[in-house]
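Here the complex is missing a single protein chain, while all its other protein chains stay put.
Naming follows writing order (A and B), and every chain is counted from residue 1.
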Amino acid sequence: MENAKRGKVVSYNKWGYIFLIPFVVVYAVFQLIPLVSTFYNSLFENYRSGLMQVGPNFIGLKNYVTLFTNGDLLIYFKNTMIMWVLGFVPQITVSLLLGAWFSDPSLRLKFQRFFKTVIYMPNLIMASAFSMLFFTLFSDSGPINSILISGGLLTVPFKFMSNIWSVRGLVAFMNFVMWFGNTTILLMAGMMGIDPSLYEAAQVDGATASQIFFRITLPLLRPILLYVVITSLIGGLQMFDVPQILTNGTGNPVRSSMTLIMYLNKHLYSKNFGLGGALSVLLFIVTGILSLIVFRINTRTER
Amino acid sequence: MNTTVKKKSKGLPIGARRAIAYAVLILVSFLCIVWFYILFINATRSKGELTRGFTPIPSTHLIENLRDGVFHGTLPFVRGMLNSLFIASCSAVLCTYFSTMTAYAIHVYNFKFKKFISAFILAVMMIPTQVTALGFLQLVGKMKLENNFIPLIIPSIAAPVTYFYMKQYMESTLPLSLIEAARIDGSGEFRTFNTITIPLMRPAIAVQAIFTFVSSWNNYFTPALILHKDKMKTLPILIAQLRSADFLKFNMGHVYAAIAFSIFPVIVVYLILSKFIVGGTTLGGVKG
Partner (left out) sequence: MKKRTLSLILATALVAGSLMGCGGSSAASTSAASSEPAAEPAVEAQAEAEPSSVLNIYCWNEEFKTRVKDHYPGYEEVDATHGKIGDVEVAWNITPNENNAYQNNLDETLLGMENAEQNDRIDMFLIEADYALKYIGTDYAMPIADLGITEEDLANQYGYTKDVVTDGNGALKGISWQGCPGVMIYNREAAKEVFGSDAPEDIQAKFADWDAFVASAAELKAAGYQAVSSVNDTFRVYSNNVTSPWVVDGKINIDANIDKWVDDSKALVDAGYAGTHDLWSDDWSKGFYPEGKVFAYFGPAWLIDFCMAADTEGSIANAGGWAATEGPQGFNWGGTWICAAAGTDNADLIADIMKALCCNEEIMIDIVKQDNDFVNNKPAMEAMAADTSYGDAVLGGQNALAMFCAGADKIVMDQITTYDQGCNEEFQKAMRDYFEGKLDKDAAIAAFYKAVVEKYPELTY
């Protein structure tokens, strides 16, 4: 069998190239060219002031120097990571819990279809619409404050939008609600791939549900768990809509919820291809490093 | 699977665990659905009612809000919905079809650069769109493709994440012997792909079609950079405009009505395809 297959396939192999053409062409045109030109632009002074174009003038690495010397980059990176962690910890916890329950045959949960359908639904709402809703709900005279006051928990409205940690918390919470369904779906896929006989054996041996979870499910889930962590981390680096709308583009208070992409967006105001390009290249390097890690993990688990 | 195994463990009894599970699930489901409810309630309320605080009871202005904000306002929402539908559908179709094709090339054939290509795709999988946005914008300008749907649709052909999912799925469901059999029957390679592979991949295609459709439908960043003409704009851009609009006529009731209007089709598409998400995940899973 093996031999016969190999013999035949060889003559068909040119089709491998043919089937790759659409991907390669489109990728080269719409991703590679922009990537290269972004890098090229980052070496120039090139922006628009009013209706006047300034540049492009070649200035070498000066844009990078500007980005590093004003020191904000690290702060925005930190903000992005803080909000990602705040959202990701509950996200992965809840997803693991739900995944374990859904795939646990002894629980025999009813309405699984309903629950599984519902958890992905927040992802259907536009991120901008979602954060607009939150902005209204949590405004000083909004419904959340009036509930808290009428419930006797507060005497004066809590200024959610003027407090560093409440803004970050809200951003994280929104990301959590929007994405845990997606994560659950991915984890469930991994959990259902685990050989059921392992569970049965454990149950016969008298293991508790939590023992099964920590001793069997979690270790076997490691590859997909890592995949989820890293894709979510990279998704986190791209965080934009939610904090942008919630803080009206300012990232305030004190730019404590300004993310890297929001910062990039600021440079789009003046069509600043130079500084914006440099920022993009730095982002590319960071995500590149992270991609390399994903790649490593994937090749290791495949073989 | 034998579920009648006697439990003699020291853990929580099954009844209690089930109760906890239901409690958490109900809470989580509430967290997922309540936003839709609030959006809907707000869409039924007038501008004045909205400024005076939230109530959980629907009001009577839904028709009025839809009429003035969505159907007869200055912004072409019906057109926007058609634009969005067109872009999102095309993206979903092209993305899933060609990602499957790419995955097929890597999965089925052996050729010289196979290793390199599959490594390359994985390596570039994670580059955020915003990183190349500036270059992309310039390119689109040079190609004179501003105010055109092409730069929003065609790039979805090269979707590394979808490709990756398709490839994982193929490894578990597409035996090479099947393709071999088709060849013996005299089927051409392209035909085999279309008539044998695509039908087999349906659950995976459905899952990825939802993901692609939803993310294209909700995408604001790229379309906002490319589409400037009212007639070409997609729903997220129109909503952003309506939201900011005109303090002379600013009406949050209209905004909520527009959001409700734009969420509706995605919910329908999702509910139609969701059986694949719920049922199809096992197969697409990564095997431990």
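Definition applied: a contact is a pair of C-beta atoms (placed from the backbone, for glycine too) under 8 Å apart; a residue touches a chain by one contact, two chains touch by 3 or more.
Note that the coordinates shown come from a computational prediction; the quantities given were computed from them, not determined experimentally.
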* Structure fact -> Omitted chain touches shown chains A, B
* Which residue among A:139, A:166 or A:211 touches the omitted chain? -> A:139
* **Contacts of chain B with the absent chain, listed as residue ranges** => 46-48, 51-52, 72-76, 82-83, 86, 89-90, 93, 97, 144-149, 191, 194-195, 198-199, 228-232, 240-250
* Interface with the unshown chain - residue positions in chain A -> 47-52, 54, 70, 72, 136, 139-142, 159, 162, 164, 248-250, 252-255, 266-267, 269-270, 272, 275
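We adopt the following convention: only the chains that are shown with their structure count from here on.
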* Structure fact -> In whole angstrom, the CA-centroid distance of chain A from chain B equals 15
* Which of the residues in chain B come into contact with chain A in the complex? -> 1-3, 5, 7-12, 14, 17-18, 21-22, 24-25, 28-29, 31-33, 35-36, 38-39, 53-54, 98-99, 101-102, 104-106, 108-111, 114, 117, 119, 121-136, 138-139, 151, 154-155, 157-158, 163, 176-177, 180, 183, 189-190, 193, 214, 218, 220-221, 225, 236, 239-240, 243, 252, 255, 259, 262-263, 266-267, 270-271, 274, 277-278, 281-282, 284-288
* Contact footprint of chain B on chain A as seen in their complex -> 1, 5-6, 8-10, 12-20, 22-24, 26-27, 29-31, 33-38, 41, 94, 97-98, 101, 105-109, 112-130, 132-133, 136-137, 141-143, 146, 177, 180-181, 185, 188-190, 192-196, 200, 203-204, 206-211, 220-221, 223-224, 227, 230-231, 234, 237-238, 240-241, 261, 264, 268, 273, 276-277, 280-281, 283-284, 287-288, 290-292, 294-295, 298-299, 301
